[in-house]
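Only one protein chain is missing; all other protein chains are in place.
The block that comes next holds chain A.
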């Protein structure tokens, strides 16, 4: 790998009580790269994503964002990092039910202090881009699962983050809607230059990535790179 990775985890260990979730996991993600983290249920892939995103602190090991140690930051600093540099898409959109879809998309901008009118104007651009023009004034409970996930994608990208973390983003969708969400997410990420860290157990979803990392029993393997190295 050439140059400094955007995001890097090295020798991560994390246990929840007696259960080891990560047992020496390592990964490096370059700017603009789409990387799938795959593995069976309980293998530690979501914990790895949470450590990379600064949501969970590892028991030991290093997580670096642009070369700076994330685990050395205070809770407030990590929260600011997540707000300004990262975007998130979860399996169930986790949209705020009381807000309209447009307000949900604008929310990360409002939290950064952007004025309402400007935030909503920028959010509206994403509505058009993700074929959501009709749902802007609706609340999350009034839209379909696929539309809700596209709203979540728009919300993740509206701040133009350097990295988007997507945890089973199509897990609750049918094939057609899942494909639409993945296509829009990866196209938008490529256009804005955001890296995507994609946790999935679905191979068809991983097909949208540039490469995959396999997590098993809390340890990571980059098979494709090992195969290249063996040639």
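We adopt the following convention: contacts are C-beta pairs under 8 Å (C-beta built on N, C-alpha and C of every residue); 3 or more make two chains touch, one makes a residue touch a chain; residues count from 1.
One rule holds in what follows: contacts and distances are computed from a predicted model.
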item: Undepicted complex member, UniProt protein name, chosen from "NADH-quinone oxidoreductase subunit F", "Cytochrome bd-I ubiquinol oxidase subunit 2", "4-hydroxyphenylacetate decarboxylase small subunit" or "PadR family transcriptional regulator"; value: "PadR family transcriptional regulator"
item: Residue among A:68, A:96, A:111 or A:223 touching the omitted chain; value: A:223
item: Touch residues of chain A, complete complex, unshown partner; value: 38, 40, 183, 201-204, 206-210, 212, 214, 216, 221, 223-224, 227
